[in-house]
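First the structure, then my questions, so here it is.
Shown here is a partial selection of chains from the complex, left in place.
Note that the chains are named A and B in the order they appear, and that numbering of residues resets to 1 at the start of each chain.
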Amino acid sequence: MLDPIILFFIFGIAAGLLRSELRLPSQVYDFVSMLLLLTIGLKGGLELSKQEFSTIAPQMFAVFVVGLILPLFAYPILKIWGGFKRADAASIAAHYGSVSVGTYAVAVSYMASLNIHFEEHLPILLVVLEIPAIIVGILLAKGLSNGTNWKVVSHEIFAGKGIVLLIGGLLIGWFSGVEGIKTIEPLFFDLFKGILALFLLEMGLISASKISSLKQYGLFLVIFAITMPLLSALIGISMGLMFGFSIGGTAVLATLIASASYIAVPAAMRISVPEANPTLSLTASLGITFPFNILIGIPLYHQMAIKAHQIIGG
Amino acid sequence: MTADTIKKLVTIITELSLETTLIREIEQCGATGYTITNARGKGSRGERDAEWDADRNIRVEIVCNAKVAEAINYMLQEKYYDHFAMVSFTQDVSVLRANKF
């Protein structure tokens, strides 16, 4: 029996490939995204109020470092094997070093539907992971002595809707506490999966439109867009074990690291590395990696987490 | 009735993501105002159907004198034409209260 939210995603892809006129109205899509971001933030914030900062700080640091390393690892592959121009290789690398909140939300919903516990403070790591890859990507594209206006770039990153809503949600959740949040639960928590279903419907439609533009970019991009998340997931599994996470937490962290950005990074790259072709990275991220993670990745990473825990535990 | 004056109307169609920076530069060229509408379209950089944030266009109009119009067109050419989806065209328009522009 399939989770309905996955069916909504498949439905979206199918409708898109069949060239249906179906679209979630753009402002409704924005609204739905906002709700997801706020809900994820709120949940993380509620958890924060129960935790010691000292336990989380080292995890934040480790995750930040991973965010710096991932694009450095992807860049030469894209440049040398893929034959991409410098700007394009750097931009794609930045997308895969950063994360996708939509993918995270599906992982969360997957765990919830199987009643698997996971570390609820992961949204904080999510926020931390979004940023370093952008900086590395710009440096890769332009070199250290470049003319990047870092003030503009950092504004673009930190003032972007995604980060602001996640951090806002975290803080509100933290300050409100479990009791306080009760009154807004019907909107933010009870509707969560329905809202996620609508989000995935639209994401399916978008993915389908990107899939159609795939052929012009060749096989290498496809292979990269599947292999890169698999390798990233391995890193995620290792980190989960290192942090002493539960099986669920390990799988969600793997999903997080395996995911590729399609909102924050494209926006930042467009401003900072305009010579990179935005269609290239969005096609990979939205057309291949997102559907791969949703349909195959998450259950796979879950199995990997189980295996890894058996090996360690045994 | 006040005499009409001939001014230039510069119309730019480009990516939404440029809005903030582009407006700043247009004002630096000497424009006293501008009008923006949301748009979608197709051109040499493919279809931009406004379905995804990255695929949204804006249509910017600036009424200005010939000198400012030339400065804007020059600026667009130098800084934006190479890397961004962008089209611009210029027309004569007659305006009242010409001192506004």
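The definition used in the following text is that a residue touches a chain if its C-beta (ideal position, glycine included) is under 8 Å from a C-beta of that chain, and two chains touch if they have at least 3 such contacts.
In this text the structure is predicted, and so the values were computed from the model without any measurement.
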Assembly formula [one copy per chain kind displayed, counts for the whole file]: A x3, B x3
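The criterion applied here is as follows: only the chains that are shown with their structure count from here on.
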Centroid spacing, where centroids are CA-atom means, of chain A and chain B in whole angstrom: 35
Of chain A, residues touching chain B in the complex: 23, 26, 152, 205-206, 209, 263, 266-267, 270-271, 274-275, 278-279, 282, 286
Chain A contact footprint on chain B (complex, rising order): 15, 17, 21, 46, 50-54, 82-84
